[in-house]
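To start, the structure itself, in structure tokens.
Removed from the display is one protein chain of the complex; every other protein chain stays in position.
Entry: subunit A
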Amino acid sequence: MTIVKAENVGKFYETGTVTVQALKDVSFSIEAGTITSFIGPSGSGKTTLLNLIGCLDKPSSGRLDVGGSNVLALDRTNSAKFRGGNIGFIFQDFNLVPILTVYENVEYPLVMVRDTPAAERRKLVLNLLEAVEMADQSEKYPDQISGGQKQRVAIARALVTSPKLVLADEPTANLDHKTAYMILSLMKKMRDELSTTFIFSTHDPKIVGEAECIYTIEDGILTGQQEKGAANHA
């Protein structure tokens, strides 16, 4: 089943009189329950593409369907609802809420987005904190834990609502090898058990190696697609 389908998607930004074309006629599709990676140099358009898939931004042209919904048709509130219901985000800089503890950061989407009952919330949060080996740090605040620990919390937060799709922008960029591999295996476990789809933008060969499908972007253009065991240049 296709979870993301892009047809001739373009995105440009206007800065004063200058128009910057971030993406040009990008077309691809991603199957549910896969791990897909977008690779390319800095400024190639990877993050822009991830933002479009995550309904954080809208394409300037073309059509983009995520989870069967045309993202162009979603207004501000429905975009938020859609993200809350279907998408988990893992940010490169973790973006944890500093006033909330580790436990509360992971719990946040269940409370403020999903309105999950307290007992169920507790179970889900504790399970994930154990999975990312952060259960013993649950009462700490983000400024009391290391970068790797923050990223694990951010991953737990992204996964706690069991989203159909998880988007991760350079998820292992700030992590050591051990943590990066632990996180990758957690993601694969989620993919296997819940058919969660993971889409990354990355430079990290560890992640690239784990991806089942790799897209290469250069200057806003999709220049290559490589599936595990096969190479296919666009």
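Rule of thumb we're sticking to: contacts are C-beta pairs under 8 Å (C-beta built on N, C-alpha and C of every residue); 3 or more make two chains touch, one makes a residue touch a chain; residues count from 1.
Note that contacts and distances are computed from a predicted model.
Visitor: Of the options "Chemotaxis protein CheA", "ABC transporter substrate-binding protein", "ATP synthase subunit a" or "Acyl-CoA dehydrogenase family protein", which is the UniProt protein name for the chain that has been left out of view?
Guide: Of "Chemotaxis protein CheA", "ABC transporter substrate-binding protein", "ATP synthase subunit a" or "Acyl-CoA dehydrogenase family protein", the absent chain's UniProt record names it "ABC transporter substrate-binding protein".
Visitor: Taking the full complex into account, find the residue in A:24, A:81, A:188 or A:206 that is in contact with the omitted chain.
Guide: A:81
Visitor: Which of A:70, A:95, A:127 or A:144 touches the chain that is not shown?
Guide: A:95
Visitor: Tell me, which residues in subunit A touch the chain that this view leaves out?
Guide: 51, 54, 56-57, 76-77, 80-85, 87, 89, 91, 95, 97-100, 108-109, 111-113, 157
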